[in-house]
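Entry: subunit A
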Amino acid sequence: MSVPLAYYIGLSAILFTIGAMGVLIRRNSIVIFMSVELMLNAANLAFVAFARSYEAISGQIFVFFVMTVAAVEVAVGLALIVAIFHTKQSIDVDQMNSLRG
Partner candidate 1 sequence: MTPQLILFFFLATVAVLSALGMLFSANAIYAALFLILNFGTVAIFYLLLSAPFIALAQVTVYAGAIMVLFLFVIMLLGAERTGRAPASWWLQPLALSLGVILLVEALYIVISQRGALPPPGEVTAAYGGPVAIGEVLFRQYLLPFEVTSILLLVAMIGAIVLSRRRT
Partner candidate 2 sequence: MNFLLYPLTLVTFFPLLGILVLLFLKPEQKNAARWVALVTSLITFAISLAVLAQFNPANPDLQLTVNLPWIRVAGWNIAYFMGVDGLSILLLLLTTFLTPISILSTWTAVEERVKEFMIFFLLLEVGMVGVFLAQDLFLFYIFWEFTLVPMYFLIGIWGGPRRMYAAVKFFLYTMAGWILMLLAILWLGIYGGTFSVPDLIAKGNIPANIQLWLFIAFAAAFAIKVPMWPLHSWLPDAHVEAPTAGSVILAGVLLKMGTYGFLRFNIPLFPEAALKAAPWIAALAVVGILYGAMVSYPQRDVKKLVAYSSVSHLGFVMLGLFALNPQGIQGGILQMVNHGLSTGALFLIVGMIYERRHTREMDQFGGLWGIMPIYGALTLIVTLSSMGLPGLNGFVGEFTILLGAWEAGQSGGALNTYWFAGLAAIGVILAAVYMLYMFQKLFLGPADKEENRSLKDINWREILTLAPLVVFIFWIGLYPKPFFSLMAPAVDKLVAALQTAALAMH
């Protein structure tokens, strides 16, 4: 096993950035949400990679928790999106600016 740690970190960084991009440029709230998932995922990758090189299991444990939290967020988040779709018939975040100023 000789893939340098740096590669993994670099990859996770790229994925993280792409995820962040998603939040910024997509207007569909679901997709935005997915992008967030991608960001978390990237973080996980970094974690596992670090854990591997430190031979510390705790990194993987953290990933486990992150996944759980992700699941939690999905549950709440999707419920929210559905709810707002019912009132607004849209999930386009660019149409949600009744609060501003």
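What we mean here is this: a residue touches a chain if its C-beta (ideal position, glycine included) is under 8 Å from a C-beta of that chain, and two chains touch if they have at least 3 such contacts; residues count from 1.
Behind the choice of candidates: all candidates are chains of the complex that A comes from, given by their letters.
Computed from a predicted model, the values in this text were never measured in an experiment.
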item: For subunit A, as assembled in this complex, the candidate in touch from 1 or 2; value: 1
item: Residue ranges of subunit A in contact with candidate 1 within the complex; value: 1-11, 13-22, 24-28, 30-31, 33-35, 37-38, 41, 44-45, 48-49, 51-55, 57-58, 60-61, 63-65, 67-76, 78-83, 85, 90-92, 94-95, 97
